[in-house]
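Complex shown without one protein chain; remaining protein chains in place.
Letters A and B name the chains as they come in the text, with residue numbers starting at 1 for each one.
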Amino acid sequence: MKQAKDIHEQTGWRDMTPGCEIYESGTSRLTITGEWRVITPKWLEDKCKQCVLCAPFCPDSSIPVRDSKRLNFDYDHCKGCGICAKVCPFGAIEWKEEG
Amino acid sequence: MSIRERLSGNEAVAYAMRQIDPDVMGAFPITPSTEIPQIYSRYIADGLVGTEFIAVESEHSALSTCIGAEAAGARAVTATSSAGLAFMWELLHVASSSRLPITLACVCRALTGPININNDHSDSMNARDAGWIQIYAENNQEAYDNYLQAMPIAERSEVRLPIMVCQDGFITSHSVENIELLEDETVKAFVGSYEPENYLLKHDNPLAVGPYGVSSYYMEAKMAQAQAMVCAKQAILETGQRFGDLSGRYYGLFEAYRMEDAETAIVLIGSSAGTARVCVDRLRAQGRKAGMVKVRVYRPFPGEELADALKGVKAVAVMDKCESFSTHGGPLGAEVRSALYDASVHPLLINYVYGLGGRDFAVTDCETVFNALDEAVAADSAKPVYRHLGQRGGDLSGL
Partner (left out) sequence: MPNIVEIRWHGRGGQGAKTACMLLADAAFTSGKYVQGFPEYGPERMGAPITAYNRISDTRCDVHSFIYEPDYVVVVDESLLESVDVTKGLSASGAVIINSPRAPEALRPLLRGYAGRVCTIDARRISEAVLGSYFPNTPMLAAAVKVSGVIAPQDFMTNMEIAYRHKFAAKPQVICKNLTCLRQSMEEVQEG
């Protein structure tokens, strides 16, 4: 069965799936939307109280949480929208243009 | 053993559906196709079939229902006419591009306006570029036979396209005629069960259908659809042969009647073909070399094959039960003319628009067409090449 990772912009029409069906879930991971980011949020770990409010607000599921604690951003998929910085009650996420 | 019966075209289609017992029917009533879901509902109420009938509020939802069901792995069917088919417009394309082999019984009727419930092909012809296979019936027998062949054609893995089984509203849908039916078990064995390779409800692997396709994929997707339509031609021929072996009634892409030595020919679709056949016989009895080509399959269009069938004639009339407002003819006329362009010999060609909104086409009307062809041959000119048959007030001005 053809996998999404095998279909790309060089794939010929004979090698695509009928009706562009996709035979697996979670294939959005393959698209590195992090490249679209203009402003990069920074996690200030020392200020973070691990309230984890940022994670559910992230529209791109780019704040991984493990054992009830957030980890650093998934920069492959974070589009830099800044919502996490806005909702953080402790100023633990820096979100500003560099330079 | 075949069963001798008398049924209307709508009854014949409902009967075929009962024998197939599809998983899901989504339908909304519209004249003249209403009887199909109506009769089928009775079959369901009587417990003769296990089909899930989904009563919806519109044709848009009827086809949406079929799309969801077919994607889920079910065999889904619907029936409609005219404005109902027009209201399915968006979903027709969703069904074909998602490569879902839904079967739609189209009982052809004029589109508004003026408001009209009678037969022509403006509904199905408006859907000709929607990516559906289109097969047309001359009478109730063919409506039944075509319906039984629809799924074996459409569901083949190299095809996987939705299919429209068309018949003429009222003329065949509401006319009771003799019919030879097949036994239930024979039909079940012929049609088989629907076993898609992948579908939404397949437990082992989840499936996504109908994704967004950016420009870098869209053309490739359309090419694959076009290839499926190419494959459909072979599937239609093989299925027609297999059906013939079973029933004695063989089907191809079109019927060429007395074309071997024909000098003039008429090309048409649907119930008018029987009338034209009788006309051809009468003209032959007078010593005139007339022939008839009944186009059964419009999508995929049998262009090369038609051009070959017409290669010996001096003049041909292509009959469109649909006006396309192109100012140079109707859709069948355009296809046949285009197919003939690549042929080495071109007959003179007159494209007639006829039979709109239920305007009758009698043997004498057909004779008028053949007379015009004879005149064209004598004058070595088919002008005007685009005409309306039997219009009060003559041809169009300014062409």
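Operating definition for what follows: a contact is a pair of C-beta atoms (placed from the backbone, for glycine too) under 8 Å apart; a residue touches a chain by one contact, two chains touch by 3 or more.
No experiment lies behind these values; they were computed from the predicted model shown.
Under the touch definition stated at the start, the shown chains contacted by the missing one in the entire complex are B. Here one chain is not drawn; of B:Ala72, B:Val278, B:Ala343 or B:Val377, the residue touching it is B:Val278.
Here the missing chain is touched by one residue of B:Gln19, B:Thr172, B:Ser324 or B:Asn351, and it is B:Thr172.
Along chain B, the points of touch with the absent chain fall at residues 6, 32, 117-118, 138-139, 168, 170-172, 174-178, 271-272, 274-275, 277-278, 358, 360-365.
Please note the rule applied: only the chains that are shown with their structure count from here on.
The centroid of the Cα atoms in chain A and the matching centroid in chain B are 50 Å apart.
Within the complex formed with chain A, the residues of chain B that make contact are 97-100, 160, 198, 205-211, 213, 216-217, 219-221, 223-224, 227-228. Touching chain B in their complex are the following residues of chain A: 1, 7, 9, 11-14, 16, 18-25, 27.
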